[in-house]
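Here it is, the structure, as structure tokens.
Missing here is one protein chain; the remaining ones are kept as they sit in the complex.
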Amino acid sequence: MAYILGVSENNGIILDPRTKLLLLIIINVIVFNKLDSHLMSILLIFFVTSLFIFSKKYKTAIVSLAIYLSYTLVLMYILPHLTGFLAILIGSVLVMFYKLMPIILMGAYFILTTGVSEFVASMEKIHMPQEIIIPLSVVFRFFPTVVEEVKSIIDCMKISGIGLNFKNLITRPLKMLEYLLIPLIISIVKGGDELSAAVLTRSMDNPVQRTNICKIGFHWQDYLYILLGLLLLMGLFI
Amino acid sequence: MIKLENVSFSYLNENKSNLKDFNLNIEDGELILLTGESGSGKTTITRLINGLIPHYFNGTIKGEIYFNEKSISDMKLYEISEKMGSVFQNPRSQFFNVDTTGELAFECENLGMPVDEIHQRIEQTINDFHIEKLMNKSLFDLSGGEKQKIACASVTTPNPDVYVLDEPSSNLDFIAINSLRNIIKFWKEKGKTIIIAEHRIYYLKDLIDKMIYLNKGVVEAEFNKDEINRLSSDDIYKMGIRPIDLNQIRYQTPEITLKNHEFIKIEDLLFGFKSNNPVLSIKEITLPSNNITAIIGLNGAGKTTFAHCFCGLHKKMKGRIKINGKMTKNKERLKRCYMVMQDVNHQLFTESVLSELFLSMGEDDEERAEKILESLNLLEFKDAHPMSLSGGQKQRVAIACAIASESDIIFYDEPTSGLDLKHMHHVGENILKLQKMGKTQFIITHDLEFILNCCTNVIHLDDGNITDYYPIKGNEDKLFEFFMKYQN
Partner (left out) sequence: MAKLEIKDLINVGIFGVLYYVIFYAIGMLQLIPVLFPFCPILMAIAGGIPFMLFITRVEKFGMITLMGIIISILIFLTGMSYLTVITGIIFAILGDLVIKSGNYKDFKKIAIGTGVFSLWSFGGFLPLWVMRDSYKAMMAQGYGVEYANTVFALVPDWSIIAYVIMIVVGGIIGAYIGRAMLKKHFERAGIA
């Protein structure tokens, strides 16, 4: 199951997490500054899917391309024929997501191919302060826990006759939200308190400089993709 | 050496003292067992030793604690942690990393050890613990027992002198308890000092050097190795702790009832997340209603999946479940069944015990709710927030909800994990009470003492199949055999 950063199971050619982060920033900047360029959008999609192909995630690559293509078709041939307020709203939302696709795909690539320990190691390498690294690690550590607990709470709600079904969601949405959120918040917060105690007994507040066993480093593919990324960035000024 | 001198302690915002005038000398290489009922102060002592009191938990502390002649309250928490490894009750909340290897390296990294040395130490720990198979995996894919093993391994890599364990077996099945025993034995053979707070003690037998029995924060008795061996089952029973030898379990198995000759029949049940490899596959079984059936089996045998399928939580389940000869649909069983979860925190939704019952009833019938609460000794808590109650009380609230919703089939997922003898019997009493009310109950459990005292039948699950089903009366040997098989 794909969590937000877990243990990476990589084969194929993989980039250093720092490279991925840089590419993520580059793509983000390009997309939000060059919204009107079809060419750029297509280039970016190919750029990102090539990463998926290199890391042997062929299925993800094909699915992404297919979604992009069908999106394009819908936008070109179907939407212009719709009229009225609703169509305009639907249209603008669709266009928004269409434009965001390169960013979302790059984010997915980052998430699917980076382990938490690699992420932490790269953050330490670029001297990101511990004040940011530690909360971020906690976030990644707790994502799967939140997913597990939400599933369990939803099961419990069904058993107690307050299942998250359509009828309940329509007739008493706020109550349902409360039934789901309160046990979730209480149990995550308690888990966090237990974790605090545990990591303090594991020397986490030791003032010495931390070491990290996770190996990361730049290879030819990193230089290649950084170069390509910078070239695309130059496209902003054309 | 660890020395506690006249130590008293009470937590912040609590007016009762958790520990009174406690004295203890722990020599290097000793294994000290702290035992007693819940709330007797054993966990407090472990926290005083590993420094979490006063450095994390606040309260009023009197007396002095020395670790190698230095006062623990003068030391920084990281100075203590360098020499001490702590393992806690809940396997799910004590790891910081997402992957197992990272977790093994974690404390060494914090101590700033060179990378090569950390790799060597991890290698060593993997060999000592035989955990090659668990390496480079997500901790979220491990079972509770495996998680606890990783927790033990991760405190071993920095090679501390002292290990402090707070009810480490609470959430484990009997196989995991056995490997916990082997780990503790390994530490002891290395000459480490070990302090354990527990009320399940059979797995530590013949490793204990000194056992301290606490009651309400006061030492009631102390036993050395010989005295422990001489303890009779009577003595143990009186102390309210779990048996020191499984063969000494006292029990009185409840009678099977065949009221109305009603039956539950399961036919061709099939469920799997992948179709070629079913998690659960039951050809045919007939179970009498109104009995208490224990569901036993190893981790991953499909016990919880069985319960979820029966309760109607898995829509993709194939097969037929007939209750009293009538076919039932998932939706119908979802209404008729209730499940008391292992993590009962997930099934309490409202702001008071009373409204929790109203939610289950679907109406605000205060009279009926209070009657139910009274029968479970919960009436005094009717206005309390369910989450503010103790674990046992929360479980009783869940049972009250089951009664309130008029479910006639109730599942329990490990209701006695981590409970001392007294609380185990309380759970048992309630279950027997519900049997008298005509409920059919299924209990997923690893607790032999509990099965013998509170269940009428047993189902063995193995690899998704029901391999055996029998009444306990007259078949006790079979049951003992199953549990003894995994003890060495």
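Residue numbering begins at 1 within each chain, and the chains themselves are lettered A and B in the order written.
Rule of thumb we're sticking to: a residue touches a chain if its C-beta (ideal position, glycine included) is under 8 Å from a C-beta of that chain, and two chains touch if they have at least 3 such contacts.
These numbers were taken from a predicted model, which means no experiment stands behind them.
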{"item": "Candidate in contact with the missing chain, chosen from A:112, A:176, A:200 or A:232", "value": "A:200"}
{"item": "Residue among A:100, A:164 or A:233 touching the omitted chain", "value": "A:100"}
{"item": "Which residue of A:25, A:42, A:73 or A:230 touches the chain not shown here", "value": "A:25"}
{"item": "Where the missing chain touches subunit B, by residue", "value": "56, 351, 384-388"}
{"item": "Residues of subunit A (touch criterion as defined above) contacting the omitted chain", "value": "4, 24-25, 28-29, 32-36, 38, 75-76, 79-80, 86, 88-93, 95, 99-100, 103-104, 107, 110-111, 130-132, 134-139, 141-143, 146, 177-178, 181-182, 184-186, 188-192, 195-196, 199-200, 204-205"}
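We adopt the following convention: only the chains that are shown with their structure count from here on.
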{"item": "Centre-to-centre distance between subunit B and subunit A (centres being mean Cα positions), rounded to whole Å", "value": "36"}
{"item": "Contact set on subunit B toward subunit A in their complex", "value": "50-52, 55-57, 76-78, 81-82, 84-86, 88, 90, 92-99, 101-102, 105-115, 118-119, 122, 136-138, 140, 154-155, 158, 308, 311-313, 334-335, 337-339, 341, 343, 345-350, 359-360, 362, 387, 401, 405"}
{"item": "In the complex, subunit A residues that touch subunit B", "value": "3, 5-7, 115-117, 137, 140-141, 144-145, 148-149, 152-153, 155-163, 178-179, 182-183, 186-187, 190-191, 194-214"}
